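Sharing a structure here in structure tokens format.
Just one protein chain is left out here, and the rest sit where they should.
For reference, chains read A and B in written order, and residue numbers begin at 1 within each chain.
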Amino acid sequence: MPFTNDQLQRYSRHIILQEVGAKGQRKLCEAKVLIIGAGGLGAPAALYLAAAGIGTIGIADADEVDLSNLQRQVIHTTPDVGKAKVLSAQETMNRINPEVTVKTYRTFVMADNIMELIADYDFILDGTDNFPAKFLINDACVLAGKPFSHAGIIRFKGQLMTYVPGQGPCYRCVFREPPPPDAVPTCKQAGVIGAMGGVIGSLQAMEAIKYILGKGDLLTGYLLTYDALKMDFRKIRLPRRDTCAVCGKSPTILAPFDYAQAVCELG
Amino acid sequence: MATQPLTDILPDAAVDITDVVCPVTFVKAKVALEELDEGQILSVRMNDGEPVQNVPRSIKEEGHQVLKLIDNGDGTYQLLVRKMGE
Partner (left out) sequence: MTITVAGNKKEYPDGLTVAALLAAENVETPEYVTVSLNDDFVPGDSFDQTVLGDGDEVEFMYFMGGGR
């Protein structure tokens, strides 16, 4: 179907770009992206992906909006406190762009539902806040052959990497196993500058958009780290681990599984 | 009729951008060009003023060949463009 004048106007700044054009915008409008976690990272990513006209955006989160979320989770507003995060996110996204379909999954993402959840999507964004979830998303995406963007933020620091099947290392190549519960501080205990979610979540959205367009170089084989206090961005080259338990030569992880959650992250 | 082509060049497709304003004028022409094959010719009907000044230049910058700009005499122009390779 040809673009309407309204669509041409809405997406004009995209279509004007040589790397996008009508063909690229059509790809965006037909793409399906899943965001796991409607929080510090997921909020800005969801806003930009909706604005970009990504045809179907899935958003998975079991929580309700809490007052302490609003310092960084810019998709939710004060009147949304107490509302399911996925519904609050859906409302904001559809106010920005009524053309996109927002599918909500009000659930914890676990080993027994993740494969079904990601099956329909072209690209997955990890916006979760704990290691068991980050390893689960990595394993499921590697097993299902799905590209995804991993990210983490804490205090004044953030990092991200992109996994594309058959290219470069996966998250488990780098970090192998989650640290023991409570061994490494999380945002709840250590704090995070709200704008960090904006910086890193927006970069995740950018990776998804580049992947869909098929343009430019993705952050595969690199970990991008951002230290806001030193105002330092670094691209660290990542080796591939032939012995990786999920993407290596003789994988031992053949199905997704759940790690125990740190006590403070429960409930 | 004013819409009758005043040229012997036969366009393969036509687009009317008189119903939109900048930057959608160029965007609409660009989208129409994307749907053509290399070497095919697009006729673009546009208003006098800003579109006539900017649209042909932007199309040239994209690497396409501007063949002719015809004054329709009714405040609109007809631009003939040959699509070049991507």
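Note that a residue touches a chain if its C-beta (ideal position, glycine included) is under 8 Å from a C-beta of that chain, and two chains touch if they have at least 3 such contacts.
Every value quoted in this text rests on a predicted model; they were computed, and no experiment measured them.
A.B. asks: In the intact complex, which of the presented chains make contact with the chain not displayed?
C.D. replies: Output: missing chain touches A.
A.B. asks: One chain isn't shown here. Among A:Ala119, A:Val184 or A:Leu254, which residue touches it?
C.D. replies: A:Val184
A.B. asks: Have a look at A:Gly21, A:Gly58 or A:Gly158 and name the one touching the chain we're not showing.
C.D. replies: A:Gly158
A.B. asks: If the hidden chain were put back, which residues of chain A would touch it?
C.D. replies: So the residues of chain A touching the unseen chain are 37-42, 61, 63, 73, 126-131, 134, 151-154, 157-159, 173-176, 179, 183-187, 190, 192, 197, 223, 234, 236-239, 241.
Throughout what follows, only the chains that are shown with their structure count from here on.
A.B. asks: Could you give the separation in Å between the centres of chain A and chain B, each centre being the mean of its C-alpha atoms?
C.D. replies: Spacing between the chain centres: roughly 41 Å.
A.B. asks: List the residues on chain B that touch chain A in their complex, please.
C.D. replies: Counting only chain B, the residues touching chain A are 19-20, 23-24, 26-28, 30-31, 34-35, 62.
A.B. asks: Please output the residues of chain A touching chain B within their complex, sorted ascending.
C.D. replies: 2-3, 5, 8-9, 12-13, 15-16, 18, 21-23
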